[in-house]
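In this view, the complex is presented without one of its protein chains, the others remaining in place.
Chains: A and B, in written order; residue numbering restarts at 1 for each.
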Amino acid sequence: MSWEAVIGPAAILPLLAAGIRLAMPIVLAAVGECFCQRTGVINLGLEGIMLAGALSAFGAEYSTGSPLIGALAGVGAGLVFGAIVAALVVEARIDQIIVGISIVLLASGITSFAYLDVFGVTSSPPRVQGWPLWEVPVLSDLPGVGVVLFRQPPLVYAAVGMTLVVWWLLARTRLGLSARAVGERPDAAEAVGVSPRRVRWIGVLLSSGMTGFAGAVLISSLGLFQDGVTAGRGWVAVAIVVLARWNPLGAIAGGFAFGLVDAFQLRVQATSGGVDAAVPYELFQALPYIMTLAVVVLAAMRFRRDAQPAALGTPYVAQH
Amino acid sequence: MKQQRWWMAVLAVLALAGAACGDTDDGTATPADSGDASSTTTAGGASGGDDPVSMALLLNVPQNDLGWGQAAYEAATELESEGEITLQVLSDVPEDATSTARAVEGLVDDGVELVFAHSFNYGEPLKEVIGDFPDTAFAYGGGFGDVVDNLADYDQPFHEPAFLAGILAGGVTETGVVGGTAGFNIPVCHAQLEAFRAGAEIGYGAPVRLIEQYVGSWVDAARTKEAVLAGVDQGADVWISCGVADGTIEAAQEADVAVVGYVMDQSPLAPEHVLASVVWNIDEVMRQMVEDVRAGEFPPARYYSATYAEGGTSVAINPDFAGEVSPEALELYEQYEADIRSGDFEVPFVPE
Partner (left out) sequence: MTSLVGEPTQREATAAAPAPRRSFVGGAASTVVAVVGGFALGAILLAIAGAPPLAAYVDLFAGAFGSRRAVERVLVEASPLLVIGLGLGAAYRAKVWNIGAQGQFDLGAMAATSLIAVAPGLGALLLPGALVVATATGAAVGWIIGVLKARYDANVVITSLMFNYIIFSALAWSVRRPLKDPDGFFPASASIPDAARLPLLFDTRVNVALLVGLAATAALVWLFRRGILGFWIDMVGASPTVAEAAGIPVRRVLVTASVLSAGMAGLAGGLVLLGTEFRLSMTISSGVGFTAIVVALLGRLRPFGILAAAIFIAALEVGGDDMQRTQGVPAAAVRVIQALLVVCLLLANRVSERTAT
């Protein structure tokens, strides 16, 4: 067991880079979900929406060769599922948790079915190339951080930009103010002329679109699709929202923390001697989830529900 | 065009889910509660003759998983196209006793003569039901001679080709560190990785460190990829995989290190990085079983083994990569290959 190999001077930058790669889909989905939940809607189906985005992006990139079209297709699939979610929770006012669980079931079945039906069983399995790394001029030459932060595929820059835009939207714009108002007191918001219905549609579509994009980012860096490829990242994103206290900047930080712990445990496992190690490798695998649980619990104990939007999870009936 | 069909399908389903769902929609198809027990319309049951054996393949994964399941699926369809068998495939069958039993019972009712259950996890569940079907031949992928009545076991001697691939890896590695990935630490995987290390030491001519990465899932390709990249950062420059090859190969390609393909020749996936592939010619054991069933000799069951020497496995060296292997290692490879073939050398099997 060599800590040098995990967090030594030569290892720390690759560790950070791996953390970013593992975190990116989670961060994207979590930031969108922050916005959505601030409007009072829990979009719990992220895991399914991300899967749909992943397959859609994969299919589009595979057939066109363009990662850009792939990314757009990922967003598109997210929006389609988002529209279903919004119709069910905003219009039909069905319980949001139940809708979320159903969406995950639906999407995991549909993606598995569609992948087999479209691509079949081939001996040269389908792959996509993804986007080559794009080096930011000047910045990428910075020693250390330059390599980590400024040599990434374009989708990652887009993702970072998107998360910052959402933070700005929520914190600094009229739409964001409306969203926050609707999440706290939809009746009061409506009284001053904000349409809770419209704002919640925006919230659901925004988070679903971003989650679909997250699926595209995952696929683009991975190069392949397989059943259940998101492997719980959508669920983790929902957890990150809670521990981030519904703050997009917190979600960015929380998502990266999760990715970092995951990257860390993979590196510790690599150096710890495998199955003969004193500490079982299963513990490392559980580490990101243990940390998430711990932080969610601590945050809940420390802050109670003061940050949670008051109307979260509650359907709203227009007053007039 | 397949793609278009897919889009139309998904969109149609989604649109309908949104629009038509809550309303009555019963004109198109009614759930057939009038379904009569005797009205099964199977193709397999029709084989009253004696030639093709009616075989069923039970998979714990989808048949397009690019690895474990697909290798068996392709072998079975090959036998089917040769007219050796009629084939039924059940994919994604959970490996608990209840799911296994219900799948098997349906198959036997359909007149299936040979059930090829392609996972070690099917072993114990099958032992609970085979007694009810003494005339049916069952086989599962245990790999350690676990034969009970009419339940056969067949081996997965990946350690042999993995050892040979390891020799090549030893001739490629510059760091003396190699890596191996698996979903979980199961005996066949452990043996494969250990044999790879043993081979690498021979090819490298010095002790070699093995970085084992157990990902905790057979389907999380993204995490597998990161697990490999983590090991690459710690010096491993040739990789092998047990069950999670796709993420491993993607990572090797990205990190520009060498990798050994799993179960089928995977060099098309990364022509510049796949050094060789551990190939499982699983049709070999299937053929043996089919012949035994046809000859009325199975059941009773026996242990089906197709070792490297018998052609059960092989190594597919990527011709584009062969030039990168040191000549000494290539020579050792040839030598050990011949010795394994002739039985003069036995690759150590280290399941745990």
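We take it that a residue touches a chain if its C-beta (ideal position, glycine included) is under 8 Å from a C-beta of that chain, and two chains touch if they have at least 3 such contacts.
The model shown is predicted, which means the values in this text are computed figures rather than measured ones.
Engineer: In the complete assembly, which of A:W131, A:W235 or A:F264 touches the absent chain?
Structural biologist: Only one listed residue reaches the unshown chain, and that is A:W235.
Engineer: Among B:I186, B:L275 or B:I340, choose the residue that contacts the chain missing from this document, as touch is defined above.
Structural biologist: In the complete complex, the chain left out is touched by residue B:I186.
Engineer: List the residues of chain A that touch the chain left out of this view.
Structural biologist: Touching the missing chain: residues 44, 88, 92-99, 101-102, 105-106, 108-110, 112-113, 116-117, 186-187, 227, 232, 235, 238-239, 242, 280, 282-283, 285-286, 289-290, 292-293, 296-297, 300-301, 304-305, 308, 311, 313-317, 319.
Engineer: Mind pulling the chain B residues that touch the left-out chain?
Structural biologist: On the chain B side, contact with the omitted chain comes from 5, 9, 12-13, 16-17, 20-43, 56, 60, 62, 88-99, 101-103, 105-107, 109-110, 120-121, 123-125, 128, 142-144, 146, 184-187, 216, 351.
What we mean here is this: only the chains that are shown with their structure count from here on.
Engineer: Quick one: report the Å distance separating chain A from chain B, using the average Cα coordinate of each chain.
Structural biologist: A distance of 32 Å separates the two centres.
Engineer: Contact residues on chain B for chain A in the complex?
Structural biologist: My answer: residues 2-3, 5-7, 9-11, 13-14, 17-18, 22, 62-66, 70, 73-74, 179, 185, 190, 210-217, 219-223, 225-227, 229-231, 233-234, 236, 246-247, 250, 253, 264, 268-269, 352.
Engineer: Which of the residues in chain A end up touching chain B in this complex?
Structural biologist: Against chain B, the touching part of chain A is residues 5, 11, 14-15, 18, 21-22, 56, 59, 63, 80-81, 83-84, 87, 92, 106, 110, 112, 114-125, 127, 218, 221-224, 226-229, 231, 233, 262-263, 266-267, 269-271, 274-275, 281-282, 285.
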